[in-house]
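Heads up: the structure comes next, in structure tokens.
Missing here is one protein chain; the remaining ones are kept as they sit in the complex.
Here is chain A:
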């Protein structure tokens, strides 16, 4: 009782964060359990599966020992937990690197790609939606209608290939679609893993320009393909709010146009946040075709090759990272949602 009273006295945003973070712990535990069971659910001996058909009995035995497969399922899980907590996700059978090393290499590449994609997607789709609603007879409104129809129907790899063909092959203004950085330049020391930030931290402007240039085409590809859905939804929600009684009343009270747009947009935030969060999580795996086309060396590519090669430790690592990422994104979504809408009880 006393605890709940002291919680009540905290400012609302802090309460939302605290409430959401407390759920995060059991959720994370659930994710670990799921990834652990994932490998146990596969038929046959996990050690054999992990090592492949060429494994010798001794290898299998030693792996079984190392994985703790001889103990009870509970002790196996606790030993799995302790290895994960110590940062050991096993060794990839395909790259023969520790999975953690592989992931540390690839996760930032994908994160950088999809973070910039998200920023641009939200900016583009919200701007288009707002302009299309406020100026229903303008050029933008007509463009958004056509784009909204087309966006869902265009596959991302096709857009990517077209962009490469026209901007790199024909016009020659885009950099080559091979990786995140010009091979002649040396990568900056890793701080955040985001090349655009690390190059700036290192003060290497040439590398920064190259990193930004290489980001352009894949980001544009993903934005073109994914902004349509967000735009359509924003347009719908925003139009409802823009024509609502409270905006009309605000107009009757003499507020000016940009304030009305702000009021309507502020009220449209909750669904936009939810949709953007969903899209962010979705892109983590869905960017794989674009990553492949641009030889990005990202997480999606890694996951696909892990599946193709029955690389179970790598797959397990990917699932864990993806699940954790989505959990974090959804936590942020929930927190922002609660802050954006004061009617939500916390």
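One rule holds for everything that comes next: a residue touches a chain if its C-beta (ideal position, glycine included) is under 8 Å from a C-beta of that chain, and two chains touch if they have at least 3 such contacts; residues count from 1.
One rule holds in what follows: contacts and distances are computed from a predicted model.
The protein name that UniProt records for the chain not on display, among "Acyl--CoA ligase", "Heme exporter protein A", "ABC-type dipeptide transporter" or "Rieske (2Fe-2S) protein", is "ABC-type dipeptide transporter". Set against the missing chain, the residues A:146, A:171, A:252 or A:308 yield one that touches it, A:252. Within the complete assembly, residues 244-246, 248-256, 259, 263, 266-267, 269, 340-343 of chain A touch the chain that is not shown.
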